[in-house]
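One protein chain is absent from this view; the other protein chains keep their places.
As written, the chain order gives the labels A, B and C, with residue 1 at the start of each chain.
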Amino acid sequence: MSAVIQRLKAARPQLALLALALLVNVFVAPGFLDLRMQDGRLFGGLIDILNRGAPVMLLAVGMAPVIATRGIDLSVGVIMAIAGAVAAAGVNAGLAWPLAILAALATGLVCGLWNGLLVAVFRLQPIVATLILMVAGRGVAQLITEGRILTFTEPHLIAVAGGTLAALPLPVVLALLAAGLTGLLVRATALGLFVEAVGTNPRSSRLAGVHTGLVLGAVYVWSGLMAALAGLIATADIKGADANNAGLWLELDAILAVVIGGTSLYGGRFSIGRSVLGALVLQAMRTAILRAGLPPELNLVLMALVVAAVLTQQSPAFQPLAARLMARLKNKEARV
Amino acid sequence: MMGRFVNTRTLPLLATVVVFVLIYAACAAQYPTMLGLRVMGNLLTDNAFLGILAVGMTVVVVAGGIDLSVGAVMGLTTVALARLIEGAGMPPALAFALVLAGGGLFGAGIGAAVHYLKAPAFIVTLTAMFLARGCALLISTDSIPIHNAAYDTLAGAALALPGGGRLTLVAGIMLATFLAGGVLLHGTRFGARVFALGGNAHFAQLMGINTGRTTILVHAFCSLMAALAGIVFSLYTRSGYALTGTGVELDAIAAVVIGGTLLTGGVGGVAGSFIGVLIQGLILTWITFDGTLSSWWTKIAIGTLLFAFIAVQRLILVVSARYGRPGAGPTAPSPSTRPRPSPGAAAPSAP
Amino acid sequence: MASPETPVTPPPVVLAARGLTRQYPGVRALDGVDLTLRAGEIHALLGENGAGKSTLINLLTGAQPRNGGTITVDGVEIDPDGPGGAVRAGIAAVYQEITLLPNLSVAQNLYLGREPTRWGLVHRARMNRDGAALLRRFGLTIDASRPLSDFSTAVQQLIAIARAVDLSAKVLILDEPTASLDTAEVQTLFTLLRTLRDQGLAIVFVTHFLDQVYALTDRITVLRNGRLVGERLTAELPRLELVAMMLGKAPTAESHLGRRPATAAPSGTPLVRAQGLGRRRLVGAFDAELHAGAVLGAAGLLGSGRTETALLLFGVETADQGELIVDGKTVTLRSPRDAIRLGFGFCPEDRKLDGIVAGLSIRENIVLALQAKRGWWRRLPPARQRELADHYIKLLDIRTPDAEKPIQLLSGGNQQKALLARWLATDPRLLILDEPTRGIDVGAHAEIVRLLEDLRDRGMALYVISSEIEEVAAYSDRVLVMRDRAPAGLLEGDTITPAAIVNAIAADHQTKGAA
Partner (left out) sequence: DSGDKKGLTVGFSQIGSESGWRAAETKLARQGAEQRGITLKFSDAQQRQENQIKAVRSFIAQGVDAILLAPVVSSGWDEVLGEAKAANIPVILLDRQIDTPNVDLYLTAVTSDTIEEGRVAGRWLAGKVQGRDCRIVEIQGTVGASLVANRKKGFEEAIATAPNLHLVRTQSGEFTRAKGKEVMEGFLKAEAPGSICAVYAHNDDMMIGAIQAIKEAGLKPGTDILTVSIDGVPDIFKAMADGDANATVELAPDMAPRAYDILLAYRKDHAPPPKWVQTPSKLYEPDTAAAEYARRKDLY
């Protein structure tokens, strides 16, 4: 129990940000917080954010351990596209839906393995290693779809995004399950320790007997798998595989989410839960911007301002300042 | 004798050059026209802006940072120039000075944020990228042609090379930038500070380096180069457009890394980045000369060639590390107990 | 013991620090400490591990902000905003860990921030020339244009000192400068420091070697638990009293090492036997026998290749000649994991680069090797981890409020102890220790030596590399002497005396080069 409280305490900045972002949403769209049940599924603004945020949540879940090893995975957006294309092409070619889904996940695994190989065995700098797949992979996805949007009608595949489980949209359930599983995997085993050790000091870790290559490889494989799952959701959502645009620039969202979640790009400590919160913060901000009714030319500037505010709020330089401000406010209150 | 020139510093550069020459030879064997001065001149002109970006990026990366905003700053510069010259009728020279100053200030802001907020450069510059691109779109969503006599003269200025080739002014600016960047990085005190900062920011500070000022200057320089690249691009196209340079930051980073500069900072140089830029240009030129690749095969080919290049470069480095000259006496670094700033060798690296 | 003549009128005070205080979250590392430095004196700053010596230095140079206190130089109050500011005030320091930049050349490291220029550009040739000349004063004849990373810790240490000496106008601060130097180099350094003192420089000297304190310094300031214990003239402070000041209690019986050999001389089949083990360009073929319940010591000059023998024995480097026989079977070690599986442990010499995992807690650092041995799947339960960590913190007297503190917040000596704990937790059959007592204070030093003897008596095989010859002589059953990256002899039994080891090392001392 105390562990849970400890985690929540550690996640205070992220929770505060999320609350703030949700507040803006309430302001922009009154009734945002309403929840209603219809045909056994919950509807409402909060559910929308969870639902729309599911792919980036998944990407962030995969990205967090990668970043903790002082790496980065630029190819996740492209893996989404490839996995989606594989699944769509699969069902359209008459493959049974479970097989198509398995094939898509396996594709993600293979992509991750490739990245892991380049980073762990060939020792390429992660940003270049994954850049290779980022560039070539889009082409591979397009090769599968021939540049079109491969639509499909297989109901089970569509249900990956449209289905409902326990009153929640399936993507939300999948993302939360994946986050939970990953959290369990890293914290109930020693993987988390190894990831953080390798990310902080690979030389010491190797000398202490940690199989650094395996750890490095594994995080990329996992990231690939999560990306494939995200790709399935994105594909099922529009009932078609859009190799040209699926996952485009989402790698940046995922990295941002992880950083907002408090993981340093210089490796070391990471938290799956806070990364998920980071993804939700991003999605909430995005939703607010989309719904605000402002001209779309402003979107980027708004996004920049919001992220800048987040950065300032998270900066260690800002903490004492904030504390002083709070103290002064309290003093004033006391005096009044 | 060679030992003086082939050491752990120059080896990656050498490997890069070797691979470039090999690729060029292979291309030329297939398409003899590619040997002509015309294609070479085009290679310089068409990649001038990328080269200038790469100079700035090299400095930032050597300092241990990264700048994702350069493409957006370049785009913003082109629109701003178009607005100033075309809309406000400002003389180009003044407009150039203005955007350069603006670029420098923008970069200083980035540097200040990186230093004072202790935020990772990756995220700060990503935010800066949103901001610059957003501002560019606010200035104009349309592309604005620039009609200005002085502009036309500048844009058209070129040295004729034999064989129909031209060494244009923008190509010249790029070459000059590389030269200046090289001198700055390898010949000045500032350059030494940049290397120190990238080697270990904390140690550099303990050795008396003002890391804050250096960080700010480094980013200011990079954005200044991005603004210069914007000027060059606007000369190149005689217009301004907000979406110019989308994704170019990744090309610049790739060029820098291919050139042997470590993303972990502290090791590298602009000469390698120059080759890196040329290699990327060459890959695209070859694909165009081939002309049979579909859109998707184009991407696959770019990725594969990039990989092939990096693989060969690694191979050269690994092989020469293993069978190269024996360690310099008893003080040769022992491979696994010393931090080895040998290029490309750093397994995990901070972006 | 050199006894510097005390001048009749005390020389002018160069630097006076009053009430320096540094508060870390949970630790008051320094609590109202005063320090007075006079021109032309060498001032020893002493104290146990974690006493606050390095912290005091960090405050003097502005490397860390202070929470209270004033610093005056020549009567003028200064407020260095960082080491750069301190240098402008005439203060230069060599920090405990080498803080040079391995990616730069030696000369660039020496002149960073003040490179000689010509036409606004760095004058490289002159810089390299000046650098080489500067280093020659320290007995180093090296090419200053080569990357710093080409050189050993010892050389780097000397380079760092050279830089600081060249920078310091009034005050020179040296935090454990001799930790990785050997006798000859220490002598060179001392000669130089004495010259500088005579030229009027004030020098702060931190060390755990009491011999050096008495050989070199004029005055002593002792810290304990972040507080000032006192300032005394070296000549007037007897050794035992000094130790008592540092420890806060009278020292226990033997503060000096007597030879305590193993109960029975090693015999029978060794646990590990290296036969002609070696690797091209790393270290020449050497033989070694490691018996359970016995200590094999390794002695040699810096750069003689002792560390490299350990690297081969632990699989950090793969041997390309000879064979390694463990439990009577030939084995090939491809990685440290192979060695750990055989029950080996290895405390490396460079604790910052190869030892600690800085971002992680003391607990995580202690359990890391054991956990790696168990594999990722069989995680040590948190309760067991805490228990282990607390056990070793107590056993080795690691000074920390609790096991969850990040390890980099420990003082250098305490980090070293935590690393020892990491390997003890795996309960190894063979423990390889490379400079286990480097940077360890007097009290802890004896404790560690006792611990090693204890481990040996409980049947562990030990391979100990140490530059402290007395220490090696004290607990070793055999001593492997290395020279120029090749074995140069093996001493056994009663032949092991400090003098014999020195003789073996120095057999052809003239060949010892610069590095």
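Everything that follows uses one rule, which is that contacts are C-beta pairs under 8 Å (C-beta built on N, C-alpha and C of every residue); 3 or more make two chains touch, one makes a residue touch a chain.
Keep in mind the model is a prediction, meaning the values are calculated, not measured.
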Requested in this report: Could you run through the displayed chains and say which ones the absent chain touches?
Outcome: A, B
**Report entry** Listed residues B:177, B:200, B:244 or B:313, member touching the removed chain
**Finding:** B:244
Report summary line: Which of A:12, A:148 or A:328 touches the missing chain? It is A:148
Report task. With the full complex in mind, choose from B:155, B:173, B:220 or B:279 the residue touching the hidden chain. Result -> B:155
Query raised in the report: For the chain left off this view, which of B:171, B:252, B:271 or B:284 is in contact with it?
Result: B:284
Report task. Against the chain that's been left off, what residues of chain A make contact? List them. Result -> 28-29, 32, 45, 48, 52, 142, 146-149, 151, 162, 234, 237-240, 242, 244-246, 248, 287, 290-291, 293, 295-297, 299-300
Query raised in the report: Which parts of chain B are in contact with the chain that was left out?
Result: 31, 33-34, 36, 38-39, 42, 46, 49-50, 137, 141-145, 147, 155-156, 233, 236-239, 241-244, 246-248, 281, 284-285, 287-289, 291-296, 298-299
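Please note the rule applied: only the chains that are shown with their structure count from here on.
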**Report entry** Chain centre separation (chain A, chain B; CA means) in Å
**Finding:** 30
Report summary line: chain B to chain C, mean C-alpha position gap in Å, rounds to 42
Query - Multi-partner residues of chain B (at least 2 other chains) - result: 336
Report summary line: Residue ranges of chain C touching at least 2 other chains are 316, 348, 353-354
Query raised in the report: For chain C, which residues are in contact with chain A within the complex?
Result: 314, 316, 335-337, 340, 346, 348, 353-360, 364, 367-369, 371-380, 422
Report task. Write out the stretch or stretches of chain B touching chain A in their complex. Result -> 113, 116-120, 122-124, 126-128, 130-131, 133-135, 137-138, 141, 250, 253-254, 257-258, 262-264, 295-304, 306-307, 310-311, 314, 336, 344-351
Requested in this report: Going by the contact rule at the top, pick out the chain B residues touching chain C in the complex.
Outcome: 8-9, 183, 187-189, 191-193, 195-196, 198-200, 202-210, 266-267, 326-341
